[in-house]
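So the structure is just underneath, and the comments pick up after that.
All protein chains of the complex are present and in place, except for one that has been dropped.
Letters A and B mark the chains in the order given here, with residues in each chain numbered from 1 onward.
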Amino acid sequence: MRVPILKQGDYLIASIQSALSDEDLLQLRDDLAEQVGRYRSKAAIVDVTVLDVMDSFAVRTVRAIAHMIRLRGAETVIVGIQPEVAFSMVQLGLTLGDVATALDLEEGLAYLNQQSRES
Amino acid sequence: MDHAALSERTKEAQDHPEATLMLLRELVAHLRQNRTQLREEWARRITEAQLLTAMTREEIFIEATSVYDNYIEVLETGSVEALQAYARNLSERIIPRGVETHEVVGIVLLLRDVLARSLFAKYQTDFAKLNRILDAYEPAANRIANTVAVGFVQERERIIRQQQEAIRELSTPVLQVRERLLILPIIGVIDPQRARQLTEQLLRGIRTNRAKVVVIDITGVPSVDATVANHLVQTVDASRLMGANVIVTGLSSEIAQTLVTIGVDLSKINAIGDLQGGIEEAERLLGYKVLMALEAQNQKNVG
Partner (left out) sequence: MITSGVDIVIARQEGRQLALKLGFSDVDQIVIATAISEVARNIVEYAKEGEIHISRVVNGSKKGIQIVAVDRGPGISDLAQAMQVGYTTGRGLGLGLPGAKRLMDEFDVQSTVGRGTRVTMRKWVS
(Lines give C-alpha, C1' and ligand atoms only; values in the text may rest on other atoms or scores of the structure.)
Protein backbone atom coordinates (compact mmCIF):
# COMPACT_ATOMS: atom_id res chain seq x y z
CA MET A 1 0.00 0.00 0.00
CA ARG A 2 1.72 3.09 -1.23
CA VAL A 3 1.37 6.10 1.02
CA PRO A 4 -0.13 9.06 -0.88
CA ILE A 5 1.96 12.22 -0.78
CA LEU A 6 0.31 15.60 -1.34
CA LYS A 7 2.08 18.74 -2.29
CA GLN A 8 0.88 21.79 -0.41
CA GLY A 9 2.91 24.80 -1.45
CA ASP A 10 6.40 24.36 -0.08
CA TYR A 11 5.44 21.35 1.96
CA LEU A 12 4.81 17.69 1.25
CA ILE A 13 2.22 15.87 3.31
CA ALA A 14 2.31 12.08 3.58
CA SER A 15 -0.83 10.70 5.21
CA ILE A 16 -0.55 7.10 6.27
CA GLN A 17 -3.89 5.40 5.67
CA SER A 18 -3.50 1.96 7.15
CA ALA A 19 -1.13 -0.44 8.85
CA LEU A 20 2.16 -0.40 6.98
CA SER A 21 4.41 -3.29 6.19
CA ASP A 22 8.16 -2.85 6.31
CA GLU A 23 8.31 -2.53 2.53
CA ASP A 24 5.65 0.17 2.54
CA LEU A 25 7.63 2.24 5.03
CA LEU A 26 10.83 1.91 3.05
CA GLN A 27 8.90 2.86 -0.07
CA LEU A 28 7.64 5.97 1.70
CA ARG A 29 11.16 6.86 2.64
CA ASP A 30 12.31 6.66 -0.97
CA ASP A 31 9.24 8.46 -2.34
CA LEU A 32 9.61 11.36 0.08
CA ALA A 33 13.32 11.72 -0.57
CA GLU A 34 12.70 11.76 -4.30
CA GLN A 35 9.84 14.25 -4.17
CA VAL A 36 11.51 16.63 -1.73
CA GLY A 37 14.33 16.76 -4.21
CA ARG A 38 12.09 17.13 -7.23
CA TYR A 39 9.89 19.91 -5.84
CA ARG A 40 12.56 21.50 -3.67
CA SER A 41 10.15 21.31 -0.76
CA LYS A 42 11.00 23.10 2.47
CA ALA A 43 9.52 20.40 4.67
CA ALA A 44 7.69 17.10 4.77
CA ILE A 45 4.94 16.21 7.21
CA VAL A 46 4.34 12.54 7.94
CA ASP A 47 0.95 11.88 9.52
CA VAL A 48 1.01 8.69 11.60
CA THR A 49 -2.39 9.15 13.27
CA VAL A 50 -3.60 5.81 11.93
CA LEU A 51 -0.56 3.78 13.00
CA ASP A 52 -1.37 1.78 16.11
CA VAL A 53 2.14 0.46 16.56
CA MET A 54 5.47 2.16 16.14
CA ASP A 55 8.16 -0.41 16.80
CA SER A 56 11.94 -0.16 16.51
CA PHE A 57 11.86 -0.61 12.73
CA ALA A 58 9.29 2.13 12.25
CA VAL A 59 11.29 4.50 14.43
CA ARG A 60 14.54 3.65 12.62
CA THR A 61 12.88 4.30 9.28
CA VAL A 62 11.29 7.58 10.40
CA ARG A 63 14.68 8.79 11.55
CA ALA A 64 16.15 7.69 8.24
CA ILE A 65 13.45 9.67 6.42
CA ALA A 66 14.27 12.77 8.45
CA HIS A 67 17.97 12.29 7.76
CA MET A 68 17.51 11.91 4.01
CA ILE A 69 15.20 14.91 3.86
CA ARG A 70 17.60 17.03 5.88
CA LEU A 71 20.34 16.18 3.36
CA ARG A 72 18.12 17.83 0.78
CA GLY A 73 17.84 20.94 2.94
CA ALA A 74 14.35 20.31 4.27
CA GLU A 75 12.76 19.58 7.63
CA THR A 76 10.56 16.69 8.70
CA VAL A 77 7.65 16.88 11.12
CA ILE A 78 5.98 13.76 12.47
CA VAL A 79 2.39 14.36 13.50
CA GLY A 80 -0.38 12.30 15.02
CA ILE A 81 1.44 9.97 17.39
CA GLN A 82 -1.37 8.62 19.57
CA PRO A 83 -1.20 8.50 23.39
CA GLU A 84 -0.99 4.70 23.49
CA VAL A 85 1.74 4.65 20.85
CA ALA A 86 3.74 7.39 22.59
CA PHE A 87 3.48 5.42 25.81
CA SER A 88 4.70 2.19 24.21
CA MET A 89 7.53 3.96 22.48
CA VAL A 90 8.95 5.44 25.66
CA GLN A 91 8.52 2.14 27.49
CA LEU A 92 10.51 0.52 24.71
CA GLY A 93 13.10 3.26 24.98
CA LEU A 94 12.61 4.48 21.43
CA THR A 95 13.15 8.14 20.67
CA LEU A 96 12.85 10.20 17.53
CA GLY A 97 16.03 12.10 18.36
CA ASP A 98 15.77 15.63 17.13
CA VAL A 99 12.95 15.02 14.67
CA ALA A 100 10.18 17.56 15.24
CA THR A 101 6.78 16.33 16.34
CA ALA A 102 3.37 17.93 16.53
CA LEU A 103 -0.07 16.88 17.72
CA ASP A 104 -1.68 16.74 14.29
CA LEU A 105 -1.58 18.07 10.76
CA GLU A 106 -2.93 21.47 11.76
CA GLU A 107 -0.29 21.90 14.47
CA GLY A 108 2.39 20.59 12.18
CA LEU A 109 1.59 23.22 9.56
CA ALA A 110 1.37 25.95 12.21
CA TYR A 111 4.80 24.92 13.46
CA LEU A 112 6.31 25.02 9.98
CA ASN A 113 4.72 28.40 9.19
CA GLN A 114 6.11 29.81 12.39
CA GLN A 115 9.54 28.42 11.55
CA SER A 116 9.54 30.05 8.14
CA ARG A 117 8.38 33.36 9.65
CA GLU A 118 11.24 33.34 12.12
CA SER A 119 13.90 32.44 9.59
CA MET B 1 -22.29 -39.20 54.23
CA ASP B 2 -18.78 -39.51 55.60
CA HIS B 3 -15.61 -38.93 53.60
CA ALA B 4 -14.65 -42.57 53.28
CA ALA B 5 -17.91 -43.44 51.62
CA LEU B 6 -17.70 -40.39 49.39
CA SER B 7 -14.23 -41.19 48.09
CA GLU B 8 -15.22 -44.77 47.51
CA ARG B 9 -18.13 -43.67 45.39
CA THR B 10 -16.16 -41.37 43.18
CA LYS B 11 -13.52 -44.02 42.76
CA GLU B 12 -16.16 -46.32 41.42
CA ALA B 13 -17.26 -43.62 39.01
CA GLN B 14 -13.64 -43.34 37.88
CA ASP B 15 -13.32 -47.08 37.34
CA HIS B 16 -16.39 -47.24 35.12
CA PRO B 17 -16.44 -44.13 32.92
CA GLU B 18 -18.79 -45.63 30.32
CA ALA B 19 -21.27 -46.56 32.99
CA THR B 20 -21.03 -43.03 34.39
CA LEU B 21 -21.72 -41.67 30.93
CA MET B 22 -24.82 -43.79 30.61
CA LEU B 23 -26.06 -42.73 34.01
CA LEU B 24 -25.51 -39.10 33.13
CA ARG B 25 -27.51 -39.60 29.96
CA GLU B 26 -30.33 -41.11 31.99
CA LEU B 27 -30.05 -38.22 34.40
CA VAL B 28 -30.20 -35.63 31.62
CA ALA B 29 -33.24 -37.32 30.12
CA HIS B 30 -34.98 -37.24 33.50
CA LEU B 31 -34.17 -33.55 33.94
CA ARG B 32 -35.44 -32.74 30.44
CA GLN B 33 -38.67 -34.67 30.94
CA ASN B 34 -39.41 -32.91 34.19
CA ARG B 35 -38.14 -29.54 33.12
CA THR B 36 -41.35 -27.66 33.71
CA GLN B 37 -42.12 -28.78 37.23
CA LEU B 38 -38.51 -28.77 38.40
CA ARG B 39 -38.01 -25.20 37.19
CA GLU B 40 -41.18 -24.09 38.90
CA GLU B 41 -40.21 -25.89 42.08
CA TRP B 42 -36.88 -24.16 42.03
CA ALA B 43 -38.32 -20.70 41.35
CA ARG B 44 -40.74 -21.28 44.21
CA ARG B 45 -37.91 -22.20 46.59
CA ILE B 46 -35.95 -19.13 45.52
CA THR B 47 -38.82 -16.87 46.46
CA GLU B 48 -39.40 -18.81 49.68
CA ALA B 49 -35.78 -18.37 50.69
CA GLN B 50 -36.18 -14.66 49.89
CA LEU B 51 -33.37 -14.64 47.40
CA LEU B 52 -33.09 -12.35 44.38
CA THR B 53 -35.47 -9.88 45.97
CA ALA B 54 -34.11 -7.24 43.61
CA MET B 55 -35.75 -9.04 40.70
CA THR B 56 -39.38 -9.59 39.74
CA ARG B 57 -40.92 -13.06 39.62
CA GLU B 58 -40.98 -13.03 35.82
CA GLU B 59 -37.31 -12.09 35.70
CA ILE B 60 -36.43 -14.80 38.19
CA PHE B 61 -38.29 -17.35 36.12
CA ILE B 62 -36.55 -16.29 32.90
CA GLU B 63 -33.11 -16.51 34.47
CA ALA B 64 -34.06 -19.74 36.21
CA THR B 65 -34.89 -21.21 32.83
CA SER B 66 -31.53 -20.19 31.38
CA VAL B 67 -29.62 -21.54 34.35
CA TYR B 68 -31.58 -24.78 34.28
CA ASP B 69 -30.90 -25.33 30.58
CA ASN B 70 -27.23 -24.47 31.02
CA TYR B 71 -27.12 -26.89 33.93
CA ILE B 72 -28.42 -29.69 31.73
CA GLU B 73 -25.99 -28.78 29.01
CA VAL B 74 -23.04 -29.12 31.38
CA LEU B 75 -24.26 -32.51 32.55
CA GLU B 76 -24.68 -33.56 28.96
CA THR B 77 -21.51 -32.23 27.37
CA GLY B 78 -19.16 -32.11 30.33
CA SER B 79 -18.05 -28.67 29.21
CA VAL B 80 -18.59 -25.60 31.36
CA GLU B 81 -17.71 -23.06 28.69
CA ALA B 82 -21.24 -22.10 27.78
CA LEU B 83 -22.12 -21.94 31.47
CA GLN B 84 -19.11 -19.71 32.17
CA ALA B 85 -20.13 -17.32 29.43
CA TYR B 86 -23.69 -17.27 30.71
CA ALA B 87 -22.57 -16.77 34.32
CA ARG B 88 -20.46 -13.76 33.31
CA ASN B 89 -23.30 -12.33 31.30
CA LEU B 90 -25.81 -12.86 34.10
CA SER B 91 -23.47 -11.35 36.69
CA GLU B 92 -22.90 -8.30 34.54
CA ARG B 93 -26.64 -7.72 34.46
CA ILE B 94 -27.59 -8.43 38.06
CA ILE B 95 -24.67 -6.91 39.97
CA PRO B 96 -25.75 -3.33 39.20
CA ARG B 97 -29.17 -4.29 40.55
CA GLY B 98 -27.71 -5.11 43.91
CA VAL B 99 -27.74 -8.88 43.80
CA GLU B 100 -25.17 -10.26 46.23
CA THR B 101 -22.83 -13.21 46.23
CA HIS B 102 -24.70 -15.21 48.83
CA GLU B 103 -27.86 -14.97 46.74
CA VAL B 104 -26.20 -16.33 43.63
CA VAL B 105 -24.52 -19.14 45.54
CA GLY B 106 -27.81 -19.77 47.32
CA ILE B 107 -29.91 -20.22 44.20
CA VAL B 108 -27.42 -22.55 42.56
CA LEU B 109 -27.32 -24.73 45.67
CA LEU B 110 -31.12 -24.71 45.77
CA LEU B 111 -31.23 -26.01 42.22
CA ARG B 112 -28.78 -28.72 43.17
CA ASP B 113 -31.07 -29.70 46.04
CA VAL B 114 -34.24 -29.62 43.94
CA LEU B 115 -32.64 -31.89 41.34
CA ALA B 116 -31.16 -34.22 43.97
CA ARG B 117 -34.53 -34.62 45.63
CA SER B 118 -36.23 -35.43 42.38
CA LEU B 119 -33.61 -38.14 41.88
CA PHE B 120 -34.32 -39.51 45.36
CA ALA B 121 -38.00 -39.56 44.50
CA LYS B 122 -37.46 -41.32 41.20
CA TYR B 123 -35.03 -44.00 42.33
CA GLN B 124 -36.24 -44.52 45.86
CA THR B 125 -37.06 -48.16 45.13
CA ASP B 126 -33.60 -48.96 43.81
CA PHE B 127 -31.09 -47.80 46.40
CA ALA B 128 -28.08 -49.20 44.53
CA LYS B 129 -29.06 -47.37 41.37
CA LEU B 130 -29.73 -44.19 43.31
CA ASN B 131 -26.20 -44.38 44.68
CA ARG B 132 -24.72 -44.75 41.21
CA ILE B 133 -26.77 -41.91 39.81
CA LEU B 134 -25.66 -39.68 42.67
CA ASP B 135 -22.05 -40.75 42.02
CA ALA B 136 -22.41 -39.38 38.54
CA TYR B 137 -24.44 -36.34 39.54
CA GLU B 138 -22.61 -34.92 42.52
CA PRO B 139 -19.19 -34.07 41.02
CA ALA B 140 -20.92 -32.42 38.08
CA ALA B 141 -23.32 -30.49 40.30
CA ASN B 142 -20.48 -29.26 42.45
CA ARG B 143 -18.51 -28.16 39.45
CA ILE B 144 -21.51 -26.21 38.23
CA ALA B 145 -22.04 -24.47 41.57
CA ASN B 146 -18.37 -23.61 41.62
CA THR B 147 -18.36 -22.24 38.07
CA VAL B 148 -21.32 -19.95 38.68
CA ALA B 149 -20.08 -18.69 42.03
CA VAL B 150 -16.56 -18.02 40.78
CA GLY B 151 -17.90 -16.34 37.66
CA PHE B 152 -20.04 -14.05 39.76
CA VAL B 153 -17.24 -13.17 42.16
CA GLN B 154 -14.80 -12.47 39.34
CA GLU B 155 -17.27 -10.16 37.67
CA ARG B 156 -17.80 -8.37 40.96
CA GLU B 157 -14.07 -7.91 41.40
CA ARG B 158 -13.76 -6.57 37.89
CA ILE B 159 -16.45 -3.98 38.54
CA ILE B 160 -14.86 -2.95 41.83
CA ARG B 161 -11.53 -2.47 40.09
CA GLN B 162 -13.22 -0.36 37.44
CA GLN B 163 -14.77 1.81 40.09
CA GLN B 164 -11.46 2.18 41.90
CA GLU B 165 -9.85 3.23 38.66
CA ALA B 166 -12.54 5.84 38.11
CA ILE B 167 -12.01 7.19 41.61
CA ARG B 168 -8.27 7.37 41.06
CA GLU B 169 -8.80 9.29 37.86
CA LEU B 170 -11.10 11.72 39.57
CA SER B 171 -8.61 12.34 42.32
CA THR B 172 -5.91 13.45 39.93
CA PRO B 173 -7.48 15.78 37.47
CA VAL B 174 -5.66 17.08 34.46
CA LEU B 175 -6.60 20.74 34.47
CA GLN B 176 -6.92 22.95 31.49
CA VAL B 177 -6.26 26.48 32.73
CA ARG B 178 -5.63 28.25 29.47
CA GLU B 179 -5.98 27.34 25.91
CA ARG B 180 -3.33 24.79 24.97
CA LEU B 181 -1.99 24.69 28.54
CA LEU B 182 -2.51 21.78 30.88
CA ILE B 183 -1.55 21.54 34.51
CA LEU B 184 -1.12 18.22 36.24
CA PRO B 185 -0.73 18.67 40.00
CA ILE B 186 0.45 15.43 41.54
CA ILE B 187 -0.24 14.89 45.21
CA GLY B 188 0.81 11.92 47.25
CA VAL B 189 2.86 8.82 46.75
CA ILE B 190 3.47 7.62 43.23
CA ASP B 191 3.67 3.88 42.85
CA PRO B 192 4.39 2.38 39.41
CA GLN B 193 0.72 1.69 38.77
CA ARG B 194 -0.34 5.22 39.60
CA ALA B 195 2.55 6.68 37.63
CA ARG B 196 1.41 4.73 34.61
CA GLN B 197 -2.15 5.85 35.06
CA LEU B 198 -1.09 9.49 35.40
CA THR B 199 0.96 9.27 32.22
CA GLU B 200 -1.94 7.72 30.30
CA GLN B 201 -4.32 10.38 31.57
CA LEU B 202 -1.95 13.17 30.70
CA LEU B 203 -1.29 11.88 27.19
CA ARG B 204 -5.00 11.52 26.51
CA GLY B 205 -5.47 14.99 27.97
CA ILE B 206 -2.90 16.40 25.57
CA ARG B 207 -4.89 14.97 22.68
CA THR B 208 -8.30 16.07 23.94
CA ASN B 209 -7.23 19.59 24.90
CA ARG B 210 -4.73 20.00 22.08
CA ALA B 211 -2.20 21.09 24.66
CA LYS B 212 1.08 22.59 23.56
CA VAL B 213 2.48 23.02 27.04
CA VAL B 214 2.06 20.87 30.12
CA VAL B 215 3.07 21.88 33.63
CA ILE B 216 3.58 18.95 35.95
CA ASP B 217 3.74 20.05 39.56
CA ILE B 218 5.30 17.60 41.98
CA THR B 219 5.45 19.83 45.04
CA GLY B 220 2.95 17.52 46.69
CA VAL B 221 4.97 14.36 46.12
CA PRO B 222 6.65 13.42 49.41
CA SER B 223 9.57 11.45 48.06
CA VAL B 224 11.23 11.78 44.71
CA ASP B 225 13.58 8.90 44.12
CA ALA B 226 15.13 7.46 40.99
CA THR B 227 11.98 5.47 40.13
CA VAL B 228 9.72 8.50 40.29
CA ALA B 229 12.25 10.56 38.36
CA ASN B 230 12.41 7.94 35.63
CA HIS B 231 8.63 7.86 35.35
CA LEU B 232 8.78 11.63 35.01
CA VAL B 233 11.36 11.48 32.25
CA GLN B 234 9.26 8.90 30.42
CA THR B 235 6.21 11.13 30.73
CA VAL B 236 8.15 14.08 29.38
CA ASP B 237 9.42 12.03 26.43
CA ALA B 238 5.98 10.69 25.60
CA SER B 239 4.44 14.17 25.80
CA ARG B 240 7.04 15.51 23.43
CA LEU B 241 6.25 12.78 20.94
CA MET B 242 2.77 14.25 20.92
CA GLY B 243 4.12 17.70 20.24
CA ALA B 244 3.77 19.10 23.76
CA ASN B 245 6.40 20.83 25.86
CA VAL B 246 6.66 19.82 29.49
CA ILE B 247 7.65 22.00 32.43
CA VAL B 248 8.19 20.35 35.79
CA THR B 249 7.67 22.46 38.88
CA GLY B 250 8.26 21.62 42.51
CA LEU B 251 11.46 19.73 41.85
CA SER B 252 13.88 21.46 44.17
CA SER B 253 17.45 21.94 42.99
CA GLU B 254 18.69 19.82 45.88
CA ILE B 255 16.59 16.85 44.83
CA ALA B 256 17.54 17.41 41.21
CA GLN B 257 21.22 17.36 42.13
CA THR B 258 20.76 14.15 44.13
CA LEU B 259 19.04 12.48 41.21
CA VAL B 260 21.73 13.53 38.76
CA THR B 261 24.34 12.13 41.13
CA ILE B 262 22.52 8.78 41.18
CA GLY B 263 22.64 8.79 37.43
CA VAL B 264 19.18 9.90 36.39
CA ASP B 265 19.25 11.87 33.17
CA LEU B 266 17.33 15.04 33.94
CA SER B 267 18.68 16.98 30.99
CA LYS B 268 15.44 16.63 29.13
CA ILE B 269 13.39 18.01 31.97
CA ASN B 270 12.65 21.69 31.95
CA ALA B 271 12.48 22.21 35.69
CA ILE B 272 11.31 25.40 37.31
CA GLY B 273 11.12 26.07 41.04
CA ASP B 274 7.49 26.75 41.75
CA LEU B 275 4.13 26.42 40.07
CA GLN B 276 3.71 30.14 39.50
CA GLY B 277 7.07 30.34 37.77
CA GLY B 278 6.16 27.30 35.74
CA ILE B 279 2.91 28.81 34.52
CA GLU B 280 4.67 32.02 33.57
CA GLU B 281 7.23 30.08 31.60
CA ALA B 282 4.45 28.13 29.94
CA GLU B 283 2.69 31.31 28.94
CA ARG B 284 5.92 32.63 27.58
CA LEU B 285 6.30 29.50 25.49
CA LEU B 286 2.78 29.88 24.24
CA GLY B 287 3.40 33.49 23.29
CA TYR B 288 0.96 34.99 25.74
CA LYS B 289 3.35 37.49 27.29
CA VAL B 290 4.21 38.77 23.86
CA LEU B 291 0.58 39.30 23.00
CA MET B 292 -0.12 41.05 26.26
CA ALA B 293 2.91 43.30 25.86
CA LEU B 294 1.72 44.28 22.40
CA GLU B 295 -1.75 45.06 23.74
CA ALA B 296 -0.33 47.20 26.50
CA GLN B 297 1.66 49.06 23.89
CA ASN B 298 -1.47 49.63 21.81
CA GLN B 299 -3.37 50.94 24.82
CA LYS B 300 -0.62 53.41 25.52
CA ASN B 301 -0.62 54.62 21.94
CA VAL B 302 -4.36 54.96 21.79
CA GLY B 303 -4.76 56.70 25.13
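Methods note: a residue touches a chain if its C-beta (ideal position, glycine included) is under 8 Å from a C-beta of that chain, and two chains touch if they have at least 3 such contacts.
Being a predicted model, the structure only gives us computed values, none of them experimental.
Quick one: which shown chains sit in contact with the chain that's not drawn?
Missing chain, whole complex, touching shown chains: A, B.
May I ask which residue of A:59, A:74, A:96 or A:109 touches the chain that does not appear here?
Checking each option in A:59, A:74, A:96 or A:109, the one touching the absent chain turns out to be A:59.
With the missing chain put back, which residues of chain A would touch it? List them for me.
Counting over the whole complex, chain A touches the hidden chain at residues 19-23, 52-57, 59-60, 83-85, 87-89, 91-94.
For chain B, which positions touch the chain that isn't shown here?
154, 157-158, 161, 193, 200
Going forward, only the chains that are shown with their structure count from here on.
Distance-wise, how many Å sit between the C-alpha centres of chain A and chain B, to the nearest whole number?
38
Flag every residue of chain B that touches chain A in the complex, lowest number first.
The contact residues of chain B facing chain A are 199-200, 203-204, 206-207, 210, 212, 234-235, 237-244.
Which of the residues in chain A come into contact with chain B in the complex?
Within the complex, chain A contacts chain B at residues 79, 81-87, 89-91, 95-96, 101-104, 107-108, 111.
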